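These notes concern the structure reproduced below.
Apart from one protein chain that is not included, each protein chain of the complex appears where it belongs.
The first chain written gets the first letter, and so on, giving A and B; residue counts start at 1 in each chain.
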Amino acid sequence: MSESLIIEATINGFRRSFEVAVHHTLLDVLRDQLGLTGTKECCVVGECGACSVIVDGRPMNSCLMLAVEVDGAEVTTVEGLALGDGHLSPLQGAFLDAGAAQCGFCIPGQLIAAQALLDRIPHPTIDEIHEAMAGNLCRCAGYEQIAKAVQAAAEAANS
Amino acid sequence: MKTFEYARPSTVAEAVALLEQHGPDAELLAGGTDLVIEMRNAWKVPKVVIDLKRIDELRPAIRENGQWISISSTTVMTDIAEDARIQKYFPALVESAVVVGSVQIRARATLAGNICNGSPAADTAPPLLIYRAVVAIAGPAGRHKIPIDDFIVGPGKVALGRGELVTGIELPIPRQPIGAAYTRLTRRRGTDLASITLCCSVEEGGVARIAYGSVGPRAVLVEDSSGVLADPGAPDERKSEILDEVFADASPSLRSMRASPDYRRAMLRVLGARALQTAIDRFGDAS
Partner (left out) sequence: MKADGIGAAAHRLGGIGRVTGHQQYLADIRLADMLHVKLVKLDCARARIVSVDKSAAEQVPGVRLIMTADDLPQPVPRFGPQFQDRPILADGETKYHGEPVAAVAADTKEAAEEAARLVVVEHEVLEGGVFSVADALDPGAPLVQDPSIRADDQWARTNILREHRFGWGDVDAQEADLVIENLYEFPMVTHFAIEPHGFMAAPDGEGIAVWSTIQHPYLLQKTIGKLLKLPLSKVRVFAPDPGGGFGGKQNPKLEPLVAYIALHTGRPARLVLTLEETFQAVRRASAEVTVRTGLNSDGTLVFEDFECNFLIGAYVDIADRVVTKGSYLAAGPYRVPAVRIVARGILSHTTPSTAFRGFGIPQVTWARESNLDEGARALGIDRLEIRLHNLAEKGEEFVPGDTPADGHWVQSVQRAAELIGWDQPLAPGRGRGIALGLKSGPTTGLSYSTVRLLADGSVLVFSGTSDMGQGARTVFAQIASQELGVPLDRISVVMGDSSVVPYDQQTSASRSSVLMGTAVFNACLDIRNKLTALIAARFEVPESDISIEGGVVRIPDVEMTITEALQAGLGPLGGELVGNGEMRKDKDPSHPLGGSAAFFEFNTTAIELEVDPGTGEITILRHITVGDVGTALNPLQVAGQDEGAAIMGLGHTLMEHYIFDEDGRIRNLGAIDYRIPTSMDLPLQMRSDSIENADGPGPYGVKGISEGALLAVSPAVGSAVTEATGLIIRDLPLTPQRVWEAMTERA
């Protein structure tokens, strides 16, 4: 038992080992300790989805997890979505094409939820998209454009 | 959030020992979707947080032994919703699991946590009541099982003694055809806490069972063996009389900002009738 712990996790493809305070959330650690500020803080009750990250293949709210809980896990944040050569991923490109990013504050979480969906269901229906993204609020309400972007990314992967 | 000691036991026995040692100063961490909020808001200030997710015995697992499906206490809603056996035997449980929060929440929130929190609005409580679930408990005095109906006590209260924890929830595989349906009342279509949770079943012998929550201190189960509710041809007036009795014990909160007591009472009737019809239809398909 301890109030801080050295954990090992794969963050955006890189295995790293670092010490975290046990009462810090994954969101706190990503933003304040690892400098990965792409993951956003808004409601901190798991309602808005701005803090979404993918942990071991599933999207989760990093505001509702202690950082120690990802010990041994693989974590993908928005910074980890671009392709290895620095190019945008097809999904990121589709968001630009569709005009899905307006103010942009919710977009990291939207991208994470969408990527997790496409990883699970490569060709989702529009209802599956809306359902999978219902935990990501967008007050610019670019929901239509976001859904179109996800569909376009799915179609692009097909061709 | 106040700091605490973080414990990561690898056996149930270790967890039980920690719980027994720290009593009310300890909190169990499974999905954490409620606990983290409670700690951040200082509603709970535990000295020790016991993370159950490294206990091999509880590793997310759904097991079947021919008569029972058992769901370990660290199994999350997504696992339940995606499990073919649960889809087959307990579709109404799946219907309730897929509306708990968002995809992100369901990837984290556990079935056991949903019940152990003691929320009157827990989505999974009505289907667990309908399916006659049993809660498996480990504690200093050993292990025992109690029916879900006895486990759920009231707001924030479940039948767990000092040093006890839930190791799993077990569901008897129905031996007879059963039609069941889950529904809920919310303020919007997207993620929301339910103002009514309701599950109906229709079984052999004209038995209809209705479990409902969010309209009183705990989810309740009512059985109608008159055959009227289960009878597709029974006149509406007769069903209506029985439904009045079924929902007579509802005591929705006067202070709730989610829905007024009158609306909740009325919606119990509307949703109850609809879910019953779905259950009847499904029973017809199943038998």
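We adopt the following convention: contacts are C-beta pairs under 8 Å (C-beta built on N, C-alpha and C of every residue); 3 or more make two chains touch, one makes a residue touch a chain.
The structure presented is a predicted model; accordingly, all values stated were derived computationally and were not measured.
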Option from A:Cys48, A:Val75, A:Ala116 or A:Ala154 whose C-beta touches the chain left out: A:Cys48
Touch with the omitted chain, as defined above, among A:Ile11, A:Val29, A:Leu118 or A:Cys138: A:Cys138
Residue in contact with the excluded chain [from A:Gly13, A:Gly104 or A:Pro122]: A:Gly104
In chain B, positions touching the absent partner: 1-2, 42, 185, 187-193, 257-260, 262-263, 266-267, 270-271, 274
Positions on chain A where the hidden chain makes contact: 31, 36-45, 47-48, 50, 77-79, 81-82, 88, 92, 95-99, 101-108, 111, 129-131, 133-147
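One rule holds in what follows: only the chains that are shown with their structure count from here on.
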Residues on chain B engaged by chain A in the complex (per definition of touch): 1-8, 29, 32-33, 36-37, 39-40, 48-49, 51, 53, 78, 101-105, 107-108, 190-191
Contacting residues of chain A [partner chain B, same complex]: 1-3, 5, 21-25, 44-47, 49, 52, 55, 58-61, 63-66, 68-69, 113, 116-117, 131-132, 134-136
